[in-house]
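Input: one structure, supplied below.
For this view, one protein chain was removed and the others were kept in their places.
By letter and in written order, the chains are A, B and C; residue numbering begins at 1 in each of them.
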Amino acid sequence: MSSTPPRTVFEADFTTALCQIFEEHISFNKVLGLQVTALEAQAAEATVAMRPELIGHFAHHRMHGGVISATLDALGGLAVMTAIGDRHRDELPAARLQRFNKLGTIDLRVDYLRPAIGERFRARAEVLRLGSRVASTRMEFMDAQGRLLSTGSAAYMVS
Amino acid sequence: MSSTPPRTVFEADFTTALCQIFEEHISFNKVLGLQVTALEAQAAEATVAMRPELIGHFAHHRMHGGVISATLDALGGLAVMTAIGDRHRDELPAARLQRFNKLGTIDLRVDYLRPAIGERFRARAEVLRLGSRVASTRMEFMDAQGRLLSTGSAAYMVS
Amino acid sequence: MSSTPPRTVFEADFTTALCQIFEEHISFNKVLGLQVTALEAQAAEATVAMRPELIGHFAHHRMHGGVISATLDALGGLAVMTAIGDRHRDELPAARLQRFNKLGTIDLRVDYLRPAIGERFRARAEVLRLGSRVASTRMEFMDAQGRLLSTGSAAYMVS
Partner (left out) sequence: MSSTPPRTVFEADFTTALCQIFEEHISFNKVLGLQVTALEAQAAEATVAMRPELIGHFAHHRMHGGVISATLDALGGLAVMTAIGDRHRDELPAARLQRFNKLGTIDLRVDYLRPAIGERFRARAEVLRLGSRVASTRMEFMDAQGRLLSTGSAAYMVS
């Protein structure tokens, strides 16, 4: 888990397990360097730190668009997990985590507004609708100053 | 460059330089492990090999959706480079490569149809329209047997 | 139904009912003037004729982008209906038609490549994947000469 524990609306057990899945078990999230910073009832936030491997344009020292799309996809999925976790608060953490096995991205759109240049970025995803089969999310990718660099939307299969 | 040189419609100089930019200079493409296999007049192909870091779902040994979206975005950009390279065949390779400095993704959509499970994947992008300011592409992500796993579309700024 | 019956792989009853739903019962499709021209096992085609009400740019006599997005959305849905109809060929037409009640668009992307100027246009949609819950489609909008004017992709809820 990230050095400072994330802001969370969930019990410690669930929070710890969710962050571990997201930051450790999903290997590619580790390559991206995603660190969860907030788990809300229907939203999630994470940070990404710039590293040489994440560069997309050597000349301009710009983050690769693929890092951004991968981050927004991953974070949308995490937000859906918080929404499912919130809807089933009556279940034990283990039972709720079990529900995430079926989660999968149906489709994703990313709009690149401004070049991602900087040392640290912040991403936020919120669930617009959680249905019994499909969830829809909206995502934002910002620089350290909170300037909007990219936006995204995605649909996820939830069962 | 990949061990076997790519199928190409361009002169050796241009092909070598383009592959080097794509496979080496764009650092994150190296993380993805993209290897160019074809450069056509308005299209490009590459392969990606499965590696533990690229996993998205630990239980199912499935490739992370972010690897796919990043690959399709990168490959769409490469296809636009071939289209620009083709349109300006009267220019020296260096002059044509110079034109790629302004290339940037405007937006991207990816549809995930089937889980990406396997050892080697193939991606293809083709340019549907190259304008003076904007280019549009369509992309496909397939397994080794040619089964369609994901599709994408993207718009790129070209000047 | 259109003056000439559509090319179809389905029995007459099913074809007639499906065209009637699509062309008559879905009121807005009538405003668009959609005429079914083909029903395949996993694909559908229709034509749209230019009319003054469908104009988007008065100066250029160009078809409104919204006519194109609406047409592609409707046609993607029709293609999903053919795929469902094909999967349940053992059922009576009425039972299969009943299945379409739950159909709904999850999301849609349209890429506008070239202005739609002309008297008659053709749209085609094919199903890339029909799951038990979600279907994905790919669509094309062409002029009378078969030139690609717009492309689309969409996801549909099927149950």
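The rule is simple: contacts are C-beta pairs under 8 Å (C-beta built on N, C-alpha and C of every residue); 3 or more make two chains touch, one makes a residue touch a chain.
Predicted, not measured: the structure shown is a model, and the values here were computed from it.
Trainee: May I ask which residue of A:Ala49, A:Leu92 or A:Leu128 touches the chain that does not appear here?
Mentor: Considering the complete complex, A:Leu128 is the one touching the chain left out.
Trainee: So one chain is hidden, and I want to know which residue out of C:Leu54, C:Ile84 or C:Met139 touches that hidden chain in the complete assembly.
Mentor: C:Leu54
Trainee: Since one chain has been left out of the picture, which residues of subunit A touch it in the full complex?
Mentor: Within subunit A, the residues touching the omitted chain are 109, 111, 113-114, 128-129, 136, 138, 148, 151, 153, 155.
Trainee: In the whole complex, what residues of subunit B lie against the chain that is missing from view?
Mentor: 106-107, 109, 133-134, 136, 153, 155, 157, 159
Trainee: If the missing chain were put back, which residues of subunit C would it touch?
Mentor: 25-32, 52-59, 64-67, 69-71, 73-74, 101, 104-112, 115
Here is the rule we use: only the chains that are shown with their structure count from here on.
Trainee: What's the farthest chain from subunit B if centres are computed as the mean of the Cα atoms?
Mentor: That would be chain C.
Trainee: CA centre of subunit B versus CA centre of subunit C: separation in Å?
Mentor: Centre-to-centre distance between subunit B and subunit C: 31 Å.
Trainee: What whole-number Å value describes the gap between the mean CA coordinates of subunit A and subunit B?
Mentor: 25
Trainee: Enumerate the residues of subunit B that touch no fewer than two other chains.
Mentor: 109, 111
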